[in-house]
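One protein chain is absent from this view; the other protein chains keep their places.
Order as written gives the chain letters A and B; numbering starts at 1 within each chain.
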């Protein structure tokens, strides 16, 4: 320890933040430096624009029969992506079907993360008996193949967008719970947690206001990737016919054209490409966030 | 702790998990909207009044809930998971008839993914900034993001039109159903596309994982020691590094079994592979709940067994936890 540091220490309290870059801003800067993350962000913005503004620009009803069935793309300028086995416009389906896919994906991801964080935080913070019970529960859920379990849940209840989102949330929270638990186990031993205890903070406050904010970086990365997983789930369920048949979605398009793969490749591969691009954009962003929020990787 | 004691403890946990899955199945039957008897009979079963009465009696549905649970568990432990009114056959028999196909598909895909993925990852790790390494990273991202049924469908289209060398549907050719080596080859021929489709997602993940793991291991002190002994680079990488780098792969491979079975449901549907996945889908479309729940049960058992095997494998590969007993 040299003397210079001690001279520098007693500065004006307000002066310090001026020089130090806030961690969020620093992470953002790291994120922007990552080429593939930017590509992901641009792709995602594109997908969102198409999904939310597209229907106004291209107001064709995706359920309406507009042309002869199984018309390939390029036959007529009014149906650039062709028609499916019923003669419905594939492009209209892609543009109008994104909303349901994204909405189910996002709400399922939120539910997944919420359950995961609550279970993981309680297990990690309290340890002992609580931890034992919650971790056994997590192990139990990990034993059930997620898609099959979600299929059973959706099949037992009526297939609506809500059921699908809830089912996805119920089957896929285990990983978040394990991650949160690990972070809590690590963080609860640190000084500022002891300090918070020493000044008499309640457990609830320590869990949600003291530890959780510090555990967020890895959780944000994982949550981003979970959005992708949830979208894939929704698509998988719809492909199997387990989604609301009255709401157009990308998975539904693929699922309903399943028997016509050879006759109308466009009706299955194009909505599939939409799912792929969306999930890819989210994965790229997740990768970029991982590099930006994980200081250990920064040197590479 | 002795190995035998560890195995006994693991088996005990496995038994409890299996029991828990049965309880879950029971709960699902009762949580579903409507009369459990109707749920069991299924909407498509064309259940008559006599059948309903029969079901009520068999499952003790007029008794208190805990008695019903007892009856359910008792029947399940005797190998009776109910009757499929859709197929008009016992559920267990139906499932056992399809189980082999799914296990064949899943194990082949996993082996393909682990072996090839590790190999690619190891090659990539030798030049971590090279072109090949970047290709691996991109491929793993693509593999992770592409819906498995979409990949499958594209393969179906490609192999149906462009290169019709692999069958795109079913598990065997009816004309060759006689058995013998011809039949085995035929099944293998049918297996290529489904196994590749399912394996390729995990292939991407394993190559990325093994690349990262290998890079970490190659920087370890004991690798320097191995080089200082005068060992050739292939022995250093193939023996000293690989044996350590494979540890996280074994762990992940075990954890992914549930996901693998989920993927198998989709892949089986695309390629009409006669396994549990196609059975599950038919059962769901036919509202055949006993069969659906039976499949959920059996697939959970597959995962439990796979986890047990992984645990044992891990102990064989890593001497540090072989005697430790605790994770």
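By definition in this document, contacts are C-beta pairs under 8 Å (C-beta built on N, C-alpha and C of every residue); 3 or more make two chains touch, one makes a residue touch a chain.
The rule is short, and it goes like this: contacts and distances are computed from a predicted model.
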Assign the chain not included in the display its UniProt protein name, restricting the answer to "Menaquinol:cytochrome c reductase cytochrome b subunit", "Aspartyl/glutamyl-tRNA(Asn/Gln) amidotransferase subunit B", "Oligopeptide transport ATP-binding protein OppD" or "YCII-related domain-containing protein".
"Oligopeptide transport ATP-binding protein OppD"
Chains shown that the absent chain touches, full complex
B
Looking at B:118, B:172, B:244 or B:291, which makes contact with the chain not pictured?
B:244
Out of B:73, B:231 or B:305, which residue would touch the omitted chain in the full complex?
B:231
For chain B, which residues lie in contact with the unshown chain of the complex?
220-222, 224-232, 240, 243-244, 317-320
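By our rule, only the chains that are shown with their structure count from here on.
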With chain centres taken as the means of their Cα atoms, state the distance from chain A to chain B in Å.
24
Help me check something: in the complex, which residues belonging to chain B touch chain A?
17, 20-21, 24, 28, 31-33, 39, 141-142, 144-150, 153-154, 156-157, 160-161, 255, 258-259, 261-263, 265-266, 269-270, 280-281, 284-285, 287, 289, 292-293, 295-296, 299-300, 303-304, 307
Contacting residues of chain A [partner chain B, same complex]
139-140, 142-149, 151-153, 155-158, 228, 232, 235-236, 239-242, 254, 258, 261-262, 265, 268-269, 272-273, 275-276, 279-280, 282-284, 287
